[in-house]
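All protein chains of the complex are present and in place, except for one that has been dropped.
Presenting subunit A:
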Amino acid sequence: MNRIDAKRRNVVDHRKKQFADPVFKETQYPHRLNFYSEPPTADITLEQFEQWAIDRLRVLAELEACSFRNKTPAETATHMKPLLDKYLPLDSTSSHSSQLHAQRQKDHYSHFILRLAFASTEDLRRRFTRVETMLFRLRFQADDSRERAAFVRTLNLDWEPVSEEEKRELAQQLGATLAAGFGGKRGGPGVMDEDWCKVDWTRVPDLVESRKVYLRGGMAYVPGREQQSMVLNAFTKRLEEALELTSRALPNLDEDDRLTPILNHLSKNFIAPDSGYTSAGSSAIEGAEISARNIDNLSQHFPLCMSNVHRTLRRDGKLKHFGRLQYTLFLKGIGLSLEEALIFWRTGFRAVSDDTFNKEYRYNVRHCYGDVGGDSNRRSGGSSPFGCQKILTEHAPGPGEAHGCPYRHFTIDNLTTLLRATGVTDPAVLKGVKEDTEAQRYHIACNRVFEHLHKTELKRAKDEGIMTAAQLETIVHPNEYFKRSYLLKHLDAAPKRERDVKMEAVVSFAGS
């Protein structure tokens, strides 16, 4: 049991009350992998509480960034390895490392602390479940196969290992299933090398559908490689259920004024991809004229989601709520000051009177800038501009609304019309966009259009060695789109050395 100093006593006392089992017994960690079904029981210091959570959060935020950039599993594993080694190492049992217990305890505790931080809203719960499952998958794949099998046995997943004897008996059928379901040469992969298990077929309909399992008497014989998806499904499902319960238990935590600020801080930091553009001016491009009267001109550098909102505003002389919110924050992000923003919106809303504007819209704009709205809003400088993830997943636009992501929320016909109207007419690009959106790869579609529109400049930037590989990362934020577009189109505006610095700034948000 960890020793704690007297100063921390009240934290521990509080947690003591919540523990069902009054006798603290230190958790044992026989396995590297953890389904996190048992909450922690030992005491830790407040510093550990915070530091462990932050370390895990770093890992999760980076994993999420990998998925935004559509990195392959192999790329993600390579990218994540140094981070995991640094912040959340987990050695195999066979390593006999002296750190085993400490590593596993940190993994265990940090997971539960973040559960508390991310249980509050459905959005956070969904994202947390998603990235935790990604982390689990990464570790599951890297685990020693024997240790992994031993861990899976402890999960009680209602599956039964297929005995060596039965494998031999069914060798022909199982071999054919492997080859038919997964390709490979005739004679196929070794049936005996594979860990087979039996599970009721209704549990794996997707595998039945594609005939990737052998069926006998209602039982599906699942090869080892497919067991992973079953374990991951179970992990996700159990975590979802647990987070539901946590969210209902959350109010009880409020009594502890030491934990609440830490938890709030943690959940706020989880908005990692958006956080680079929090305050107006901080990410402004030097030398660019970011003013109300220049927005029309600048809009050539806007991603489709923003140019669509802009076009709608210009056409209708007004904009519905979420469109205003999305666009105001974006403009703030490109460096439009509050004063200019108020001018922009006042003139843009040509359909409304001064009176109406002052009454209904002025406040919202100021709120976005943190000019009003209570201490916390003012201190944080208002809301952050929306990243792609938020625009893609929250508040899908209804009829008459212009916000959202056109690649996701438009029909393919409307999307094509809009793209043509913004100057994208190349049939190959339009075809690519269609395929991307059909495969729900909206980021890729947007980046495809970006690359098409900046083909010449990107080539030049590459030829002149201005851009590094990191600067070619997939764009996952509308403000990043603008910045990159503006800088690429103004390559001659600044000497080369300065350009280098600027391009660094462009991607700085990604590494933070």
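The rule we apply is simple: a contact is a pair of C-beta atoms (placed from the backbone, for glycine too) under 8 Å apart; a residue touches a chain by one contact, two chains touch by 3 or more; residues count from 1.
Definition applied: contacts and distances are computed from a predicted model.
With the options "Metallo-beta-lactamase domain-containing protein", "General transcription and DNA repair factor IIH subunit TFB4", "DNA primase" or "Pyridoxal phosphate-dependent transferase" in hand, the undepicted chain maps to the protein name "DNA primase" (source: UniProt). From the set A:214, A:235 or A:344, the residue in touch with the chain omitted from the display is A:214, counting the whole complex. Among the residues A:45, A:67 or A:173, only A:173 touches the chain that is left out of the figure. Only one residue in the set A:37, A:78 or A:358 touches the chain that does not appear here, and it is A:37. Across the interface with the omitted chain, subunit A contributes residues 15, 18-20, 37-40, 112-113, 115-116, 172-173, 175-177, 179-181, 183, 186, 188, 201-202, 205-206, 208-211, 214-219, 238, 241-242, 245-246, 249, 252.
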